[in-house]
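One protein chain is absent from this view; the other protein chains keep their places.
For chain A:
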């Protein structure tokens, strides 16, 4: 057995705050062997990123390592002076962060950035360093690296940029790579490629990787061993297969159970297939005119540029059912949602709510305002921070004049809060006093307050931790049963759609490529794009 590349012993990271001491990492110990990928999972605030930052000595002030030791190949590094530590970073420890946009300097070509990093750490001349940079890019899966090396970061897509960041992290042959949520900002298909690259490089070079992520699916596909963290402590350590299939601790069991899988065939209440459609979307099209200004067009002869965000999309949503709309970023699913609720006017096509065109004006608009509501992705931005929760929830009732007086409004708000499993006392508080999941429930209560029949949910759980996501989805389902609601569920998370939807439509580049009943689509996808998407999803069922 060889020596571990990195060993962490009883690491404690503390943040002295105004009101006492906050312990972000509390007595964490682990080892990573050469060629091993250690997955670190946990929900937000578990201290997983902080552990990574502590190893590379980049904890934001006023945080500090209070006790514990970090060894890199047997050498103690946590007590090194800052300039010694700076020499280690990049040379012996490489880093990959979540956002590939901010990890690269937009003013330099990627070649300049790579060559500079290589020459700082390795004794090479310009030409050798350039050759090495090209090799690294090729290894990271950048096609034709000889020409791409002189491009600027903005000339790459998100996935390609993350490959460049990986190449940068590898440039000085580090022993250890710390990857903090390396794929969270990327689409699933790109994510799958990045995971493959990371895995290959780790195997071929024998480097150790610490993979920090909230996504158990990514860990299941990538890592060999994993640790589960909660509130700064390690809850469970073991091989990935063991933990996912036979979790021991209660926390881990709950965590694993709340992760939806694309293979789940869970219950869906039976909606008669012949049920009348509540919402009919007919040939919906939306173009965005991104042309330069009129003066530029006249003087410089610039061309008009029109982006077809949504093209000729048609589908029906049966009354009382959930229609899932999936697709990667830029596929036009959010634009669709915004046209359905009346925020963006379609260029062409119709949205019919029981036969009434909601964009025709007059009674259609009035119908829409009362019967259609929306739940948004970010529960921090969807509630006005200066309003009390009671006022927020009562707003639709007041705007649509559904209640006669203040007392009646207050009673209804109390009812709604109970329906979304919050204490009615909450109506006196402000949104910042609640957690993300609670806020999303407040947003749901607001959506319900005008007693709508149709609710458009745009990524309702993607900003939430998995355990909270499970609660919110469960709430949405029981409200649907109680009130006979119809949902349009938009998500990039296929597992969530599989769990919730009756019918599903798959969008790509503004076009609806495939639609049908959820089990048909997931078990027997016809369109090439759908097959690719389903294969790319990292899923806990894919653990080996």
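Worth a mention:
In the analysis below, a residue touches a chain if its C-beta (ideal position, glycine included) is under 8 Å from a C-beta of that chain, and two chains touch if they have at least 3 such contacts; residues count from 1.
Quick note on the criterion: contacts and distances are computed from a predicted model.
The complex appears with one chain absent; UniProt names that chain "Peptide/nickel transport system permease protein" among the candidates "Tryptophan synthase beta chain", "Peptidoglycan-associated lipoprotein", "Peptide/nickel transport system permease protein" or "Carbohydrate ABC transporter membrane protein 1 (CUT1 family)". Annotation: of A:24, A:177 or A:310, A:24 touches the absent chain (contact as defined above).
Screening A:58, A:360 or A:399 against the full complex identifies A:399 as the residue touching the chain left out.
Touch with the chain omitted from the figure is made, among A:426, A:450, A:508 or A:530, by A:450. Checked against the full complex, the candidates A:303, A:386 or A:407 give a single residue touching the omitted chain, namely A:386.
On the side of chain A, the interface with the absent chain consists of residues 15, 17-22, 24, 44-45, 49-50, 231, 338, 341-343, 365-366, 369, 372-374, 376-378, 381-386, 395-396, 399-400, 435-436, 443, 446, 450, using the contact rule stated above.
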